[in-house]
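Heads up: the structure comes next, in C-alpha cells.
For this view, one protein chain was removed and the others were kept in their places.
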Amino acid sequence: MIYNIPFIVVVLLIIVGLATVVFKRNLIKIVIGITIIESGVNLFLITLGYRENSVAPIYTFAPSTKMVLPVPQALTLTSIVIGVAVMALMLSFAIRIYQHYGTLDSRKIRRLRE
Amino acid sequence: MLHTPSGYWDPLLWILALIVAILIAYIIRGFGRKDYKGGEQSKPFLSGMDIPDEKELHIRAGNIYWGFMEGLEGYYDIMKKIHTGVVNDYVAWFLGVSALLFIVILIVGVT
Amino acid sequence: MNMNWLLTHSPALLIAIPLLAAFLTPLIDRLSKRARNVLVLIVLITVEVVMIVLAWDVFTGNTHIYTMGASNPTATIPVQAAIPIRIVLEVDGLSAFMGLISATVSLAAGLYSLAFVRRETGQGRYYTLLLLMLVGMLGMEFTGDLFNLFVFLEILSIASAALIAYRFYRGDAVEGAFKYFVISSLGALMVLFAIGLLYGQYDLLNMAALAKVMKYTMLDKIALVLFIAAFAMKCGAIPMHMWVPDSYTVAPASITAMLVVASQVSLYALFRICFSLYGLTLDVTTVGIIIISLGLLSMFVGVTMALPQKDIKRLMSYHAISQTGYMLLGVGVGLYLIGKPEFSTYGVVAMEGGIFHIFNHALYKGLLFLTAGAIFYKVKTRNLNEMRGLAHSMKFTAIFFMIGAFAIAGIPPFNGFASKLLIYESVYCVSPILSIIAMLVSIITLASFVKVFHSAFMGPPMRNTKEGEVPKSMLIGMVILTVGIILFGLFPGWVVDHIVHPAAQALADQAAYIQAVIGG
Partner (left out) sequence: MSEMSKIVRTISNSLFPFIMIYGLYVIMHGHLTPGGGFQGGAVVASGCALILVAYSSGWVFKKVKESNLSILESIGAIGFISLAFLGIGVTFFYNFIAGSGLLFGEIPPVGPNSGNLNTAGLLPLMNLSVGLKVIAGLFAIVAVMAFVASRRMRKK
C-alpha cells in the first residue's frame, strides 16, 4: 500500500492540473495547470525508477549492493528541461497577449473563432 | 499505369482522350456560321433589369453559396457555436474525446 | 567520403546537419544576411539530396538501422545487455517516405521565405526555428525509440509555436500560438504518461523490442488511448480540430506549409504506434472503426466548415482537416482489415491510397498555402471579400493556385485524383457509404475552391495594389511543389509501385520492423 502512495499523488496532481486548465480562465493559471500536470508525469516517471534496497547509480564510494537503472531519472531530467522551455515560451506568449488585449481572461481572448 | 482492385488508371491515356475530345469539339465548332458577330442575344439578361457595367461587376466571396449556407443554417449555427475560441474549451474537447475513447476501447476490450 | 559511408551514416547526418546549422544561423546572421541565406539554402538542399539517396536505398529493400554512440551503427543490442538501451534510429519504407515529404516541403518553404519574410525583423531566429522544425520532423520519423519520439515531438511543437507567433506585433498571431501550444503540450504530456505506463511494465523504450513483448494488458490499453487521442489531436481530427484553423491562419504562409507536414508527421506517429508498436495484439476492429469514424467526421465537418469561411487561409486550414480525414479513412480501413482475408486485396490498396494521399496532400496543400501567402504579400489582407481580379497582375500565382485547387479536388490528371481513386475503390469493401461520403466531400472541396478562385482572381482588377508578380524566390518555392504535383499526377503507377508500396508494406509488416532492430 505504502508503495502506491506516489501513484495516487500522480493521479491527484494530473487531475488537479487538468481541472485548472479546463476551469481557470486566467492565462497564467492555465500555464500553471500545465506545469502541475508536468510535475505529475515527472513524479510518475521517477517513481517507476524506484527499487527497494537499491542505491543510486553513483560509483563514488558506493556499497557493492544493487544499483537502480538510471533510465527513468534521465527521462525525468529531459522532461524537466523541455518543461522549462515550454513554460518560458508560454509565459512570454501570455505577456504578449496582455500587451495586445489588455487582459488575461481567456474568454475575452478570442479574435479567432468560428 | 495505376492498378486498382477493379481496374486501372492511366493519366497519359486520359490526356490523350482529352486532346481527342478537344479536337472533336473544335471540328464541331468549325461547322458554325463564320459571319456571326454577336448582338442582342449575347448580352446577359437579368429579368429585364439594367445590368451594371461589366467592369464593376464582381460577386464578393461572402455572397457565394448563400443558398447552401441558408439551407444548412441549423447545422452551421451549431458548428460555429462549438468553435468558441476559448482555449479552455479546446482542452475540454480533447479530454472529452479521450474519455470517450477510454470507454470504447476499455469496455469493448473486456467483452 | 564514399557512397557507402554516406548511406550508413545518413540517418544521423540528416538530423545532425540541420541541427548544427540551426545554431550556426544566429551567429552568421550577425556577420552577413546573405551568407545566412546561403547557409540555410545549402543545408536544405543537402538534406533533400541525402534524403533522396537514403530513400532510394530504403525503397529497394534495405531497412537502415543506426545506433547512436555504438562502436558499430548496426549494433543495436550492446554486448553487456540483452535489450536495446541505446538511442536507435530506424529508417524503413514509411520513415523514408515521410522524410522525403518533410525535406521537399522544407526546401520549398525555405526558398519561399527568402523573399516572404524579407521585411520582418529577427530573421536569424526565424531560420533557426525553421531548421529546428525540420529536425523535429525528421527525428520523429526516424526514431525507433519511444522517448525520443516524445523529445522530437516537443522540439517540433516548441519551434512551431514560436514560428506561429513570428508576427508577434499582431495580437491574433500570439493568440493562435498560445492556443496551439497549450493543447499540444498537453497532448505531449499525455504521450509521455503513456510512455511511462509502457516503461513501467516492460522496462523497455525501444519500439521494436516493446512490440515483441507487447501483451495488450489493461495498462497497455490505457496507454493506447492516450497515444491515439494525443496524436489524433495533433493531426487535427475533428472534435479536437479547433487549434488547426486558429494557428494555421495566423502563421506566416511558409510556416503554414511546414505545419501541414508537421500534422502529417503526427499522423505518421499515430500509424506507427497502431501498426508497428501494437500491431496484431491490438483489437484491430475496434481501433480500426475508431480511426475510420474520426476520418469520416474530419472529412465531412472539415469541408462543410470550409465553405462559409471568408478568410482565405482559414478556409484552406479547414480543407487541411478534411484531407487528413482521407488519410485516416484509408489507413483506418487498412487497420480494420489487417489479419482478415480481404487485407491482401483491398486493405493494402486502402493503405496505399491513404499513404499516397499524405504526400499528395503535403504537396498541394503546401502549394495552396504558399499562393495564399503570395496574395497576402500583395494585398496585405486575408479577407476574401476585399480582394478581386488578382489574376490580372499575378498570372503565375493564379496558375499555381488552379493546379493546387484541381489537385485537392481530385480532378484528373493531377495527383489528388490518383490517391483518391485508390481510396474510393478500396474502402468500398468495408461499406459503400464510405466511398460515397468521400466522393461527396471531394465535390464540396471543388465548390469551395471555385469560390476562392472566383473571388480572389476573377473580376475587375483591384485599385491601390501594385502591379506585377511576387518576387522570384517565392515563385521558385511554388514551382518546386507544382512540379511535384504534375509529376505525381502523370506517373502515379510508378510512384505507387516504387515509393508508396514499400511504405505501406513497411507499415503493415510488423515482424520485419521488429526483426530489423533486434533480429530473430
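For reference, chains read A, B and C in written order, and residue numbers begin at 1 within each chain.
One rule holds in what follows: a contact is a pair of C-beta atoms (placed from the backbone, for glycine too) under 8 Å apart; a residue touches a chain by one contact, two chains touch by 3 or more.
Quantities reported herein were computed from a predicted structural model and do not represent experimental measurements.
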item: Left-out chain, listing which of the shown chains it touches; value: A, C
item: Contacting the left-out chain in the complete assembly, out of A:I15, A:L69 or A:A88; value: A:A88
item: Residue touching the undisplayed chain, where the options are C:L24, C:L219, C:I289 or C:A512; value: C:L24
item: For subunit C, residues in touch with the removed chain; value: 9, 12-13, 16, 19-20, 23-24, 26-27, 30, 66-73, 87
item: Subunit A residues that touch the omitted chain in the full complex; value: 56, 58-64, 73, 77, 80-81, 84, 88, 91-92, 95, 99
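Here is the rule we use: only the chains that are shown with their structure count from here on.
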item: More contacts between chains, A-C or A-B; value: A-C
item: Distance from subunit C to subunit B - Cα centre to Cα centre, in angstrom; value: 24
item: Residues within subunit A bordering two or more other chains; value: 21, 27, 30, 109-112, 114
item: Multi-partner residues of subunit C (each touching 2 or more other chains); value: 178-179, 182, 186, 245-246
item: Subunit B-facing residues of subunit C, complex; value: 178-179, 182-183, 186-187, 190, 218, 221-222, 224-226, 228-229, 232-233, 239-240, 242-243, 245-246, 283, 286-287, 290, 301, 304-305, 307-308, 310, 345-346, 349, 384-385, 388-389, 412-413, 417-418, 421-422, 425-426, 429, 447-448, 451-452, 454-456, 458-460, 489-493, 496
item: Subunit B - residues contacting subunit A, complex; value: 80, 83-88, 91-92, 95
item: Parts of subunit A lying in touch with subunit B, wherever the complex brings them together; value: 18, 21-25, 27, 30, 106-107, 109-114
